[in-house]
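Shown here: the complex without one of its protein chains, the others still in place.
And then chain A:
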Amino acid sequence: MGEQEAHEALARVVREHAGRLAACLMSLLGDFSAAEDLVQDAIETALERWPVEGVPERPDAWLLVVARRRGLDVLRRESTYRAKLARLQWPLPAEPDERLRLVFTCCHPALSRGAQIALTLRVVCGLSTAQIAAAFLVPETTVAQRITRAKKKITEAGIPYRIPAGRELPERLGEVLMVVYLLFNEGYLSSTAERAQARDLVDDAEWLAALLSNLLPKEPEAAGLLALIRLHRARGAARFDAEGRLVLLGGQDRTRWDRRAIEDATALLMRTARTHRRPGPYQLQAAIVACHAEAERFEDTDWHQIVVLYDLLLALVPSPVTRLHRAIALRHARGPEAALAELEQLGGALERYPLLHATRAELLRDLGRHAEAYQADVRALELTANPAQQALLEERLRWE
């Protein structure tokens, strides 16, 4: 096993057990912050020792024993905690799966987005503070502070440990799915410099989406997000060339797409749509990606269908970025002039958005307006911080 695989295997094991242990400790102790500290301690110990000693046969029992021992140690003055911790026994009950309560607490709207993301990664996925800091390229102390502050707020502001019900649920689920989606985006095409793809966060996002769609079978958007993530990942291998440069959809080698994964994710999406008949933004985005994924050649893409899906999406969630993507589809369905007319209306809202300028450049080039196209590419290059996107734009400028 290479170092990378060993690392990923370790992440998988921790992810499978950390959240369950945290949820169980939380139920026992009734103290989110204390429960989380104990699990984090156990994880950090595991990350030190497992790579050397090997992953134990029963990793969940190992984590539990370390967390309990640590708990008895740090909480020894509180006799009620001692009595409660003594009840923590292996194996943890598999049902009910209380991790959903953890997720909703971590993604409570009274916490900032950054805190929601960091807490979810640490508490539900079992990442260490150092791993989160590395994934977001921020100092470890920043992440640690953010988590400490968030945990304090949970306790002091009385953020409850519960699954929202009734009218509250759709809105709160939206918040949770947004956190998972942002996590995926951060991993899939990082907006920060230095590395183009951070694989770990994409794994975590897919795992979280699968967990949510399992635990919330009545909510089609959770399955929609899972399908969306899987459809993107199925094409991941073709997104970069041998030199690590970004390859756009039209230029990708489609034989490198994972056809089997595409079929599975598309089937999941169809099943979800048929069962619930409640389309939502994630299901529609997944349907758009499925349209691309199903085409064997770029020329076979059903652009008219894609424009229709974008219209449905815009009716649910109006957004200038979505309109930009619709304009790109429009270029293929009706030609560059129609698309450019659409873009010119959007200019103000997306002035600082590199994809707007990159797209404008392509449309202008289609129409033979090369000088303006060059200017638009320069502007796009100024605005992007992603090294893969930068390389692509720089190459285009060299060829002018």
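As a working rule, a residue touches a chain if its C-beta (ideal position, glycine included) is under 8 Å from a C-beta of that chain, and two chains touch if they have at least 3 such contacts; residues count from 1.
Definition applied: contacts and distances are computed from a predicted model.
*Asks:* Tell me the UniProt protein name of the chain this structure doesn't show, selecting from "Sodium:solute symporter family protein", "FAD-dependent oxidoreductase", "Ribose ABC transporter (Permease)" or "YCII-related domain-containing protein".
*Replies:* Missing chain, UniProt protein name: "YCII-related domain-containing protein".
*Asks:* From the list A:P51, A:P91, A:P139 or A:P160, which touches the chain that is not on show?
*Replies:* Spelled out, the listed residue whose C-beta touches the missing chain is A:P160.
*Asks:* Touching the hidden chain in the complete assembly: which of A:A86, A:A110 or A:A267 does that?
*Replies:* The missing chain is touched by A:A110.
*Asks:* Given the full complex, what residues of chain A touch the hidden partner chain?
*Replies:* Output for chain A: 108, 110, 156-160, 162, 164, 168.
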